[in-house]
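Of the protein chains in this complex, all but one are displayed in their positions.
Labels for the chains are A and B, by order of writing; each one numbers its residues from 1.
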Amino acid sequence: MFIDKIKSFLLTGTVAASLTIAPISAIADTQTITVGLSGDIDNFDPATNQLISFQAAFATTIFDSLVGYDSQLNIVPRLAKSYNISSDARIFTFDLVDGASFHDGSPVNANAVISSLKRSAELGGVFGGPLQSVEKFEAPANNTVKLTLKSSYAPFLTALTNVAIIAPSSFENAVSAPVGSGPFLFESWTPNDSIILNRNDKYWGEKPAFSRLIFKPIPDPQVAMTNLYAGAIDIVAEPSTAVIAQVDTSKAQVIRPSGSNSIVYIEMMGTKGTLANVHLRRALAHGFDRETIKSVAYGGQGQSEASPLPTSSFVYTELGGYPYNLEKAREEFELSGAPEGIEIGLEVLAGFPEAEQMGRVWQASLSKIGIKLNVVVSELSVWLDRYVSRNYDMTWNFFGVSPDPHSFFDVILRPHLSGEYQNQKVIDLVKEGIENSDNMKRKQIYAELQEIMVKDLPVMAVQSRPIASIANKSINGLELNPLGWPLYAQSSKSN
Amino acid sequence: MGKLAPYFRFLVILWVVVTVVFVSLRLTPGDPALLLLGPTAGRQDTSERLADIRERYGLDRPIIIQYGIYLSDIVTADLGKSNRSERPVSELVKTAAPVTISLICLSMLLAIPISIYLGLTAAQKRERPYDRSVRTLATLAMATPSFWVGLLLVNFFSIRLGLLPPSGYIKLFVDPIGYFSHMMLPVVTLALYLIGTLTRFVYTETADTLEQDYIRVSRAMGISSKRILFQFVARNSLTPMIIIVGVEVGTLIGGAVIVEEVFGLPGLGRLLLNAVLGRDYPVVQGTVLSITVVVILLNILAEFVYKLLNPRSKL
Partner (left out) sequence: MTIKLMKLPIIIFSTLGLLTLISAIFPQFLTPYHPDEIDVTALLQKPSWSHPFGCDELGTDVLARIIYGTRLELMVCLGSVALASIFGIPCGLVAGYFGGKIDWILTVIADSILSFPIILFAVLIVASLGASVLTLVGVLAFAFIPRIFRLIRGQTQIISSLGYVRSAEAMGVKTVKILFMHILPNTIGPLMVIVPQLMAIAVLIEAGLSFIGLGIQPPQISWGSLLLVSKNYYVAAPWYPLAVGGVTTLAAAVLVFAGDLAGAAVNPLRRLK
C-alpha cells in the first residue's frame, strides 16, 4: 500500500527526471565565442592591472595601443598608422588613424592619447614606467602625437605595445568600467561568473566576424576542458601543461604560437634576505634537476636554458649555467656557510600544477643535500601581494619576454636591482642597453648582462613554457602570439 | 516565561554566534584594518582605503563602540563591501543565495523520501540480507567524501557519456531543462551523505519503536504489520527526523561549499571560498554570518514544527 505508493512516486520521479536529461547538443551560436579563463578579473584598469592573463584577454579586445604585435611578434601599427623615430631614438612621432573613436564616442585624437599616456606615466608600474622618461608630450596636429624622451630609449616602441589608450572620460572609473577603442566594448562583469564583451560596430579597423565575446573564469583546467568538449565554452585560454598533453584531438584543436617567449623564473632576491649569499643561490641552482622537471612538469617540451632571455631573442647567448649536480650543490652549500637543514620557502601560484610539480622535484633533490624546501601554494591575490612587496625567500613566476631584451631587465630584474641586488655594473649596462640603438652594440651589452645574470643568479631561468590554447573544432583563424596572447578579434566560429 | 521560553535559548545562541564572528576578526594577530583591506598589490590609493575602513568600522574607537556599529550594521543588513570588487556584500549574498538554496532543497527532496523508504523497509526486514545491505550501503554513503564521488560522477556522466553538463548553473525560470540537467549531478553528490545519515537514523528509530510493547500488543491483536508500520511506527519515528534535518542543514551547507566548488555553481559556498582564498575578509564575515543566521532560524522552525506534531515531547 504505502510502500507501493512510495514505489510509484519514485518511479514517476525517475521518469520525469530522465526526460529532463537531454544530451548536450551544441546548438552553435556562431555569433558568440565563449572563452574559459583560469581566473577571474576584478580590476579592469589597464594601467594598474599588471597580470598577464588580463593583458592576454583584453589588450587586443577592449583596448588598443599605439603599436602592437602581429602573431610573429613583429611590431605593427595600431592606433598609430605610421610612426617616425629620430636617429638618436629620442623623438617619437605618431600619426594617428583617422576617424578612430573610443567606445563612448569621443574621438581618439592627439590630446586624448596624450592624456591617457600621461595617466599611465603617473601611475607608473610595469607599463607606465617607461613613459616616465618622456620629457615632452606634444600634439603638433590634431592627429599627431610627438613624444620627446629625456634620453635615448631604444625599447620605447616595445614598451608602447603594453600601454592601452583609454578614454579620458573613463579615468575615474577605469577599474570597473573600462572604455577603450578596441574591437570589443565592455558590457558587464558578474563576479565569478562571466565578463561579457560586445563587438564594437564603430571600430576603426577590421571588425570581428562575431558579435559577442564572453569570458568565464573556470579555475580548474579539467573542468574547463570538459566544458569545451561539451560545447559550453569554445576556447580554453590558459590550459595547464597536463591538460594540453591529454587533449582529445578528435574533439578539439590545440593552437600553438610560432614560438614561446613565456619563460619561467625563480626569483631569488626577496626582502627576507635568506638568499643574500650567492653560494647558497648557486647551491640551489645546482640542485635543480632540469631534465626531470622538464619531463614531469612540461611533458618534455620547452627549452631549458641558462639565459633568462628567450632563444628567439636577437641578443640570445648560449651559456653553461648550472648543470644538475648534487656534489657541486653540496660544495656551494658549504661555501655559503648556511646552517644544515636550513628552511627555504618557495612561493608558488595556485592553479599551476607545473609549479607544484617542479617544487616537489626540487624539494626531493634539495633534501639530499640538507636543504629543506617549503613549497607554499597561494591564491593569486595573496601571491601577488607577496610578490610585489618581495616578501619571499624565492618565488616562482613566469613572464612573456617581449622581442626587446630590455623587457626582462625592466620588469623582472628592476625591483631586485632597487632592492637587495645592488649591482652597479648591471645598472650601468642596462642603461647603456636602452640608450643604444645600434643592434651590434646592444648584442655585446646584453651578452655581458646575460653572463652576469647567470653568474650572480638574482633570478634563475627555468625554461620556456609550452603555451597553447585549446579550441573547439568550430573555431577558425585563432592564433596565439609568442607571449601567449590569443588574437581573438581575428578569429571566427563556424557551425 | 511561558511558551516562548524555549525560543529564548535560540536568541542567545544567535547573539553568541554573532559575537563570535565579531571577536574572531579582532583576535587575529595583526591589524584588523589590514585584514579587512586584504591584498593590495596593483591597487592605488591604499592609504585612503585603509582610512575609509578604519572610519567605517570604527577601528580607532573603543571596542564597545565598534560592537555597537557592528550590531547596527547587522540589523540594517549592511554587511560592508568586498575589498576586491567594491560591491556590497549583501548584494553578493543575495545573488548567490538562490543557487545554494536550490541545491540544498533539491538534495533534501531527493534524500528524505529515499531515506524514509530504505530505513523503514530495512527495519521491517530486520537482520535479513536486505537490512544488512541497506545499512552497509548507508554507512558507505556517509563515509564517502562527497567531492570524490562528485568528480567520479562528472567523469562518468559528463566526460565519458556526455549526458550531463560538467559545471555551471542556469536559472530555473530561464531554462528549466538546463536548470535540472545542471543541478542533477551536484544534487546527487550532496544528497549522498544525507541519504546515508538519514537512512541510518530512520532505521534505528524504527527498529527501536518496533521493539516497543505496544507494537507487540498490536501484532498480537492481529493488526496487519504494514498497518502497524505506517500508522504507528512511521509517525513516531519520523517526527524526530524534523529535528535531525534541521541539524543536518548545517552539515549540508558545509557540503555545499565543496559541491559548488567542484561543479562551478555560483552559490554562497563558492562566494565564501573565493573570498577566503582571496583574503576578502568582509565577504567572508558577511557570508558566514548570513548562512549561520539562516541555519539557526531554520532550526527554530524545525523545533516549532516538531512541537506542533508532538506536543507531549519535552525538548
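Quick note on the criterion: a contact is a pair of C-beta atoms (placed from the backbone, for glycine too) under 8 Å apart; a residue touches a chain by one contact, two chains touch by 3 or more.
Keep in mind that what you see is a predicted model, and the values were worked out from it rather than measured.
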item	value
Which residue of A:I85, A:A209, A:V296 or A:L335 touches the chain not shown here	A:V296
Positions on subunit B contacted by the hidden chain, ascending	9, 12-13, 16-17, 20-21, 24-25, 27-29, 35, 139-140, 142-149, 151-152, 155, 159, 200-201, 204-205, 208, 211, 247, 250-251, 253-255, 257-258, 261, 272-273, 275-277, 279, 281, 284-285, 288, 291-292, 295-296, 299
For subunit A, the residues touching the chain missing from this view	220-222, 240, 242-243, 246, 291-292, 295-296, 350, 353, 356-357, 359-361, 363-364, 367, 375-377, 379
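Criterion: only the chains that are shown with their structure count from here on.
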item	value
Whole-Å gap between the CA centroids of subunit A and subunit B	40
Of all residues in subunit B, those that touch subunit A in their complex	38-44, 82, 84-87, 92, 113-114, 116-117, 121, 154, 158-159, 162-168, 176-177, 180-181, 184, 226, 229-230, 264, 266, 270-271, 274, 277-279
Contact set on subunit A toward subunit B in their complex	1-3, 6, 9-10, 17, 20-24, 40, 42-43, 48-51, 123, 125, 175-176, 191-193, 218, 220, 223, 226-227, 229-230, 232, 350, 379-382, 384-385, 387-389
